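A single protein chain has been removed from this complex, and every other one stays in its place.
Right, chain A next:
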Amino acid sequence: MAAHEPALSIRGLAKAFGGKIAVNGVSLDVPAGSFYGLVGPNGAGKTTTLSMATGLLRPDYGQVVVHGVDVWSQPLQAKRLMGILPDGVRLFDRLTGEQLVTYAGLLRGMDRQTVAGRVADLLRALDLAKDAGTLVVDYSAGMTKKIALASALIHAPRLLVLDEPFESVDPVSAANIRDILHNYVDSGGTVIVSSHVMDLVQRMCDHVAVIAGGHVLAAGTVDEVRAGESLEDRFVELVGGRNQAEGLEWLRTS
């Protein structure tokens, strides 16, 4: 195994939904040990790309390899290496938070002692310990996001794929989650996050890819991509579609 083998390698990934092309030939290499940001406007194909990369959505074309394991020809082995936080899916919300994370661990074939210890650690780290016995259906949006993250971390994966992990999470919890993720990367793990908060990605990630209209517009280290500008300005420049502030003259209160 080469030391520089990428944690995740995507080649020519494409998907169309009923004639509408959502992802059109995306290729990406996520280096092992990187903190990789995936940014793009709404509807750019981020969620579709990540779903195909994690084995949740069958691609029309393309190949995905995780640490040398092909996701679509050896799905079970590949999924063992990945922790996934999908966006926009439900959880088994009639379970308590503690039951849900335990369930995620047992589903992966882990033994009971390990699961119990890790569940307690995760709930504490994500500040959910005092609500561990509450049904997930009664959680707030941010708590739901955190419990889903805990379910993705329970088996100590080598690659974490997080789709919009900070949406509706409060600032304190977001900072805690960032710390957890940084520690994870420092210890050799790889993280991919999708987001449309440029500022957050610029501060948190070392690599970034800009996706729009189902294409990769730019990819590389954050410094390469932003080329001296702020990531936000560079993003707007790449993606385009910025309206000059005219046309809403009536929206003036004075």
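To be clear about the criterion, a contact is a pair of C-beta atoms (placed from the backbone, for glycine too) under 8 Å apart; a residue touches a chain by one contact, two chains touch by 3 or more; residues count from 1.
Everything that follows uses one rule, which is that contacts and distances are computed from a predicted model.
S.K.: Assign the chain not included in the display its UniProt protein name, restricting the answer to "Ni/Fe-hydrogenase, b-type cytochrome subunit", "Transporter", "Multiple sugar transport system substrate-binding protein" or "Outer membrane protein beta-barrel domain-containing protein".
M.R.: From the listed options "Ni/Fe-hydrogenase, b-type cytochrome subunit", "Transporter", "Multiple sugar transport system substrate-binding protein" or "Outer membrane protein beta-barrel domain-containing protein", the omitted chain resolves to "Transporter".
S.K.: Touching the absent chain in the whole complex: find that residue among A:Ser27, A:Gln63 or A:Thr134.
M.R.: Spelled out, the listed residue whose C-beta touches the missing chain is A:Thr134.
S.K.: Return the single residue from A:Leu8, A:Val39 or A:Leu91 that touches the missing chain.
M.R.: The missing chain is touched by A:Leu91.
S.K.: Determine which one of A:Leu76, A:Val172 or A:Leu251 touches the chain that has been left out.
M.R.: Final answer for the missing-chain contact: A:Leu76.
S.K.: For chain A, which residues reach the chain that was dropped from this view?
M.R.: Per the touch rule, chain A residues meeting the hidden chain are 54-58, 75-76, 78-80, 82, 84, 86, 88-96, 98-99, 102-104, 106-112, 115, 119-120, 123, 129-135, 137-138, 151-152.
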